[in-house]
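Heads up, one of the protein chains got dropped from this complex, but the rest are sitting where they should.
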Amino acid sequence: MYRLRKWGPAILLISPSLLAIGVFVYGFLGWNLTVSLSDWRGLRPSYNYVGFENYTRLASDGRFTNSVGNVIVFTIVFVGGALLVGFLLAYLLERRIRGEGFFRAIYLFPMAISLIAVAIIWRWLMSNATGAQQTGLNRLFSSVGLDFLVNDWFKADQPFAVMAVAIAAGWALSGYIMALFLAGMRGVSDDLREAARVDGASEARVFWHIVRPMLLAVLMSAVVILVHISFKTFDLIFAMDAESRLIEMPAIYMWFTTFDSFNFNRGAAIATLLMVGVAVVIVPYIWYSMRAERRQ
Amino acid sequence: MSWIQRRSRAIAPAALIAAASLVLAACGGDDDDGGNGEGAQEIPTEDASGELEFFSWWTGGGDSEGKEALLQLFEEQYPEVEVVDAAVAGGAGTNAQAVLASRLGSGEPPDSYQRHAGAELLSDIQDGFVEDVTWLFEEEGWMDVFPEALLEQITVDGGIYSVPVNIHRSNLLWWNPEVLAEAGIDGPPASWDEFLTQAEALEAAGKTPLTVGPLWTQQHLFENVLLGELGPEAYTGLWNGDTDWESQEVIGALDMFTQVLEHSNLGQAAADWQPAIDPIVDGDAAYNVMGDWAWAYFETVQGLTFEDGYNVTESPGTEGVFNWLSDSFTLPVDAPNRDNAVRWLQLAGSQEGQDTFNPVKGSIPARTDPDESLYTGYFEMPLQDWGDEGVAKVGSLAHGTVADSAWKGEIDSALQEFVGSGDSAAFAAAVAQAYEDTRP
Partner (left out) sequence: MSARVDVPRDLRIRSRWGPHVTTLRYLALFALVCLFLIPVYVLVVTALKDPSQVSPRQMWQLPDALSLDTFRTVWPKLETGFRNSLVMAVPASIISSVLGAANGFVLSKWRFPGADIVFPLILFGMFIPYQSILIPLRQVLSDAGLTNLTGLALVHIIYGLPITTLIFRSYFASISDELIDASQVDGAGMLRTFAYVAVPIALPAFAVSIIWQFTQAWNDFLFGIVVVTRATHWPVTVALNNTAGSQVVPYHEAMAAAALASIPTLLVYILMGRFFMRGLMAGALKG
């Protein structure tokens, strides 16, 4: 514990951040909430209070409920997929093998590419044009005789269309999840594992009692990061097929209704709901993890 | 010197670099604080200087050539002015509208921007973002040169707020003669019922009857199916409350739309209007309903010849009707380089400007005195029809002539659903309800 006079510089060091977050996060959220309770439509601001009207309208708005359904499916497939692939990659790389750096670089590389670029590439790969126009993965499948794999990708029926987009997103982020898991696995000291083995524990027990708890901690971080990316997904959908109902997510709908139709109030309501959705997943995590820390 | 102190020496230079870069960004990023803000109602006479930032959504092949030609003409006339071509991609301007809205909302407009004449401009006018340019029309003598009907459409409360540069026709059916020949079809359908019959023959020959692109192109098709089925009076009534959306006739037209879509490549809808036309160019599809900017794509980009590689006629059921939309340029309030903006508008409304822009864009001039020798081939048809009193003129939905942004946004959502579900009654009810909801 450090004494009072030491706290001064501490507060000083973090106060710019606190101020910035205070205004740019919490201040804006409050503003957003106000707009969502207003009747602001059109380019000129208008803050007349209308209660929860915008929210109740959203509940019966087919386009909104459709987008919520999509984002839920997307989150499940994307998060699940990225976790599985990331874990698999980490597991394969865990034993120090030759060329690890090379493999890691390849898997991490997609993260460096802008989601717009990812969307552009995957939009081409997932083209569902037929006949002479056939291209992308469909063409690849056809040319090697895997015709049964040819499908409509992100133009297929829901929810498959959403899953196709999740594939592209998963490709972009699996490497990062791999890095998280790998770091976690490596973090478990080899000595500890050796000791357990010397004591006669089988590989399985070593895994269960030593590696698994650490993995759970990493898993939690990974899930949190993935879920929040999933809810915020905008660039990817926008560049892939912006106006398609099949893959529309709340973030995209918010964009169109705000900046295209100038329904600022409805846009703000969608945004608030987005945030609430993220909070529902995140807040328990933060609380749990702070508690775990205090226990240590 | 301890290792700690030595290491810390690296921090200072790093900090300096960071700070310097930030300063650099600041220097490059400051906006000019020019422009007088107050609307002087006269054509500027001093030598032109400074910048002209023109904001549009014309970025792709077939869209941008006209704009580029006009900007180039401006550059030739005012070599001292730096022309900034600010364009944001996204067919028919969905993305650009979003960027423009945030700029207008924060009081930092471009020097001039593109908007469709008609209902689309309404919210800009009502919210006070564009200047009244009636004085410009009077000074240039444009009141006599632009057609009455057009002037009426763009006058709001006695004021004119934009300069129309062109007239585009929406109700056009484009086709590939070879494809029709291969399927044994004589000519394009005169009605949508005939189209349905032809569709069977086309599909038997392995051709896609009709191609579509993203949502706005489907809306484009939609308005022309409605027009073809309902006729000009009933169609116009849809947009001003005269026609009942839930009436038998309209529901029937909506059902027809669903049937037409069944013979389209909706499942493989292209990502933009140009790739939607590609299958026709390639000989895999027969028809596409698109405005006459498609001409620029066929001729200029694809290098085909009119009547040989491609052909065009009024879309089924719309003979004798001109479904129009007009690109117009505005004078934003507080334009940073207002003098240049005025010069730009002056050029855009002039005969020279319009005759530079239109032959390349695929449209006809809004003015009634074009140099007709420039408008040959395909252009003869729209030019004649536009000037013909007997041809009924109706406004386009998809391109902002008849529906304001709020209502159109609701129609977009409802259409998105309708295209997937085919439920005409639900769609009609949604649109009618949305009309009520969005009246100011």
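In this document, chain identifiers A and B correspond to the written order of the chains, with residue numbering beginning at 1 in each.
Note that in this section contacts are C-beta pairs under 8 Å (C-beta built on N, C-alpha and C of every residue); 3 or more make two chains touch, one makes a residue touch a chain.
Nothing here was measured: the structure is a model prediction, and the numbers come from that model.
**Q** By the document's own contact criterion, which visible chains does the hidden chain reach in the full complex?
**A** A, B
**Q** Which residue from B:Val145, B:Ala271 or B:Val312 sits in contact with the chain not drawn here?
**A** B:Ala271
**Q** With the full complex in mind, choose from A:Val50, A:Leu84 or A:Ile106 the residue touching the hidden chain.
**A** A:Ile106
**Q** Which residue, B:Ala86, B:Leu266 or B:Ala426, contacts the hidden chain when the whole complex is considered?
**A** Answering carefully, the residue with contact to the hidden chain is B:Ala86.
**Q** Name, in rising order, the residues on chain B that touch the hidden chain in the full complex.
**A** On the chain B side, contact with the omitted chain comes from 4-5, 7-8, 11, 14-15, 17-19, 21-22, 24-26, 28-31, 53, 55, 59-61, 63, 84-91, 95, 98-99, 102-103, 105-108, 270-272, 274-275, 278.
**Q** List the chain A residues touching the unshown chain?
**A** With respect to the unshown chain, the touching residues of chain A are 1-2, 6-7, 9-11, 13-14, 16-18, 20-21, 23-25, 27-29, 31-32, 35, 88-89, 92-93, 95-97, 103-118, 120-125, 127, 129, 132-137, 139-140, 143, 171, 175, 179-180, 182-184, 186-187, 190, 203, 217-218, 220-221, 224, 228, 231-232, 234-235, 238-239, 251, 254-255, 258, 264, 267-268, 270-272, 274-275, 278-279, 282-283, 285-287, 289-290, 294.
Rule of thumb we're sticking to: only the chains that are shown with their structure count from here on.
**Q** For chain A versus chain B, what separation do you get between their C-alpha means, in angstrom?
**A** That gives a centre separation of 36 Å.
**Q** For chain A, which residues count as touching chain B in their complex?
**A** 41-44, 61-63, 66, 123, 128-133, 152, 155, 241-246, 255-263
**Q** So in the complex, the part of chain B that touches chain A is made up of which residues?
**A** Residue list for chain B touching chain A: 90, 94-95, 97-99, 101-102, 104-105, 123-124, 126-129, 206, 214-216, 267-271, 278-279, 282, 284, 405-406, 408-410, 412-413, 416-417, 419-420.
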